[in-house]
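The complex appears here minus one protein chain, its other protein chains still in place.
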Amino acid sequence: MTLQKDIFEYRAGAMGELDPDDPLSGQLVELNVGPSHPATHGVLRLKVMADGEIMREVEPVVGYLHRGKEKTCESLGWRKFFVHTDRLDYLQPLLNNCGYAMALEKLAHLEVPERAQIIRVLLMETSRIMSHLIAIGVSAMDLGAISMFFFTFDQREKAYDLIDGYTGHRMNNTYIRMGGVYADIEPELEEQWAGYFEQFLADIDQWEELLTGNRIWYERNRGIAAMTREQALAWGMTGPNLRGSGVEYDIRKAEPYSGYEDYDFEVAVGTLGDAYDRYLVRIEELRQSARICKQALARLKDTRGGEFLAEDRRYVLPPHGDVQSSMEELIHQFKIVTDMRLPRGEAYMGVESSKGELGFYIASDGTAKPLRCHMRAPSLLNIQVLPLLTEGQLLSDMVAAIGSADFVMGECDR
Amino acid sequence: MSRSLEATRERLAPILAGLDHKEEESRDGMLTLRAPQDGVRAVLAGLHAKAGYELCTIVTAVDHDEAPTPRPQDTGGARFEVVWQLHSITSNDRVRVKCWLAGEEPGEAGFSAPTVMDLWPGAAYFERECFDMFGIGFDGHEGLKRLMMPDAYEYYPLRKEFPHGGIEPDRLYKAWDKQRRQPSGGTA
Amino acid sequence: MLSEYVPILILFGVVLAFVVAALLVSDLAGRKRSNLEKESAYECGMDAVGNARVRISIHYYLVAVLFILFDVEALFLVLWAVNAKTFTAAGIGGLVFAEIVAFVVVLGLTLAYVWRKGGLEWDR
Partner (left out) sequence: MGSLETVQGALENEGFLATRLDAFVNWGRKNSLWPMPLGLSCCGIEMMALVGPRYDIARFGAEAMRFSPRQADLMIVAGTLTWKMAEVARTIYDQMPDPKWVISMGVCSSTGGMYDSYSVVQGVDSILPVDVYVPGCPPRPDAVLDGLMKLQKKIELERPVQALFKDRTADNEWLEGHGKIQKQPNDSVPQYDPSVGVASDEENG
């Protein structure tokens, strides 16, 4: 194999470009924290120019999971695109569904019945809990606290049981429809759901001792990947990353949707805006989400038997039974399934996702083919701010920065 | 509650008084402004500086190619429009600024929009993605290259004439596979 | 005298035999299928960029040397600790202890010096 030689041949010239004026510093090494790397939480690639352990330049490269969802929406149509919204931020499938459904409802001015709104709030908050569980568990595992992964995943499996019991599938369950939810929650599942939160809150207190007070965890996160209020706003941060920097802004409080104004919960706000504060914000959000879920479950008891799907036959499929019996329902179903049309115009709906503000900007020209469906991906902005968070710091702190920036490549690359 | 559309309009009226813009009706209660291609930069700068819009939520484009909608008369049959959405946390309201682009083909003179990267650094990736998907240039944007597709990709996927299944999607992979098995290829 | 070392030598032999056997069997029995791609450097799936022969920063060397310094110190402490009883039995316990304290103090001074000069922080 003559070819071996030229790969490992020693190139004398490379040593020539040493740094003349500073004999102590070595040369910049071009590193590739590539698409297949345990610490990058997905297929992100970071081109790093490292001087010893300090990273001089960091350039994220994305697009390794670009599946062309926005193009797919234009050919699929509004209704069939629901399935794709699950795969956006696949840690919280139901929350993406709700965001997309609310965007469609905003454009169509469609009213959602009260019980459906409560079920949606319950599903969204449970999805937020499941998403934060992975965010905390995996970033702790990356920094060496392996047992945290198994604790958080144990809780996540229990939450999977609830979601599996209600929607029939653990993940990617596409259970939200335009105008409400697919089916009602059975009473015994509600009790089971309520039972989950007692042991969940007890478990969080256990993690607090394990992690929050832990000296190593504190040293590895305090002061790492910090950004000020102005930097966070200028770089388009929203959600836990923005609140970590001290800006008290939560869409559920500022622009309440789906009945959030009736629930009382606090917004967790950090001060220094570093990895440790973002971790504390996420832990507090877990507690607040559990609190909201309990209130939602209580309200579900009062509205038991209420409507869970709107009746507007332009957008909402008739119940299966009616389609067999009456002719108009059959026509309605046929019209909706083949070409559901939204009124002409455009609408934007921003939803408070676990990563930030997940927005759906939809433009319709009145025909069945959607004109445009743009998804605002908070993960893309969380990745864009990585150079700001990591440049000048140690290479091993990049892992804490990625863990605290908390992005999901499915949502970033769409 | 977020401020209603009327409240936002009053708040912005003095700021936008001198700037060339027109308000459009919107279905989702968000103030929508339409500005000409050369005047939109002034409107955006004004909103950033005086109206306290700290967050740039969206920079995207819409391709109206064969859409049957009667396009607004004064666009002169333009096909692409660029949409900015800004968000103010202090006064808790949002505004949407739109502008029609003159050109239609990437690289054409009129086929570019002013960058807002200096006002909101967060919009850099949005503009790169807009360029990647539509071919719209953003003058003043340093480092405008593809975001999602590989750099050697020569089509713009979100344009309406681009087929959904793509044109020979594995061409770049085959070229890479052939190139790396040449002896000189390797990892040199 | 030699007989005391026999168990250790047997252990050493067995370990050596096991290692050599494992290497030999896998070398002989394994089918070699090496090709250009398998030999290429792994860089997270990308083609390796840049050249690995780069002048490394001096700090790696500094950290390594400091580690060796205090590691060897720990070695001597262990030796002394193991034989502490025999020294006190032989009556010279106090003297040996003084020597060890002097040894530790000297190395403590070096640690203080390095700490103050900033040798322990990474970024100069």
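By written order: A, B and C. Residues from 1 in each chain.
The criterion applied here is as follows: a contact is a pair of C-beta atoms (placed from the backbone, for glycine too) under 8 Å apart; a residue touches a chain by one contact, two chains touch by 3 or more.
In this text the structure is predicted, and so the values were computed from the model without any measurement.
Colleague: Going by the stated contact criterion, tell me the shown chains that border the hidden chain.
Modeller: Visible chains that the missing one touches: A, B, C.
Colleague: One chain isn't shown here. Among C:Gly13, C:Gly45 or C:Gly118, which residue touches it?
Modeller: Going through C:Gly13, C:Gly45 or C:Gly118 one by one, C:Gly45 is the residue touching the chain not shown.
Colleague: Which residues does chain A use to touch the chain missing from this display?
Modeller: Counting only chain A, the missing chain is touched by 34-38, 42-43, 63-69, 71-72, 83-84, 86-87, 90-91, 134, 138, 149-150, 153-154, 156-157, 160, 170-172, 409-410.
Colleague: Quickly run down the residues of chain B that touch the omitted chain.
Modeller: Residues 148-150, 155, 157, 162-167, 169-170, 172-174, 176-177, 181 of chain B touch the chain that is not shown.
Colleague: For chain C, which residues reach the chain that was dropped from this view?
Modeller: Within chain C, the residues touching the omitted chain are 29, 31, 33, 35-38, 40, 42, 44-47.
Basically, only the chains that are shown with their structure count from here on.
Colleague: Approximately how many whole Å separate the CA-defined centres of chain A and chain C?
Modeller: It comes to 45 Å between the two C-alpha centres.
Colleague: Distance-wise, how many Å sit between the C-alpha centres of chain A and chain B, to the nearest whole number?
Modeller: One centre to the other, that is 23 Å.
Colleague: Could you please state the distance in Å, as a whole number, between where the Cα atoms of chain B are centred and where those of chain C are centred?
Modeller: Chain B and chain C have C-alpha centres separated by 58 Å.
Colleague: Show the residues in chain A shared as contacts by 2 or more other chains, in ascending order.
Modeller: Those would be 3, 7.
Colleague: What are the residue numbers in chain B that touch two or more other chains?
Modeller: In chain B, the residues touching two or more other chains are 186-187.
Colleague: Okay, in this complex, where on chain A does chain C touch?
Modeller: 1, 3-4, 7, 10-11, 14-15, 18, 24-30, 32-37, 45, 51-54, 394
Colleague: If you look only at chain A, which of its residues touch chain B in the complex?
Modeller: Its residues touching chain B are 2-3, 6-7, 62-63, 66, 68, 70-72, 74-75, 106-107, 109, 233-238, 247, 249, 254-256, 261, 343-350, 357, 359, 361, 363, 365-367, 371-372, 374, 376, 380-381, 383-385, 413-414.
Colleague: In the complex, go through chain C and note every residue touching chain A.
Modeller: Touch list, chain C to chain A: 36, 39-40, 43-46, 48-51, 53-60, 122-124.
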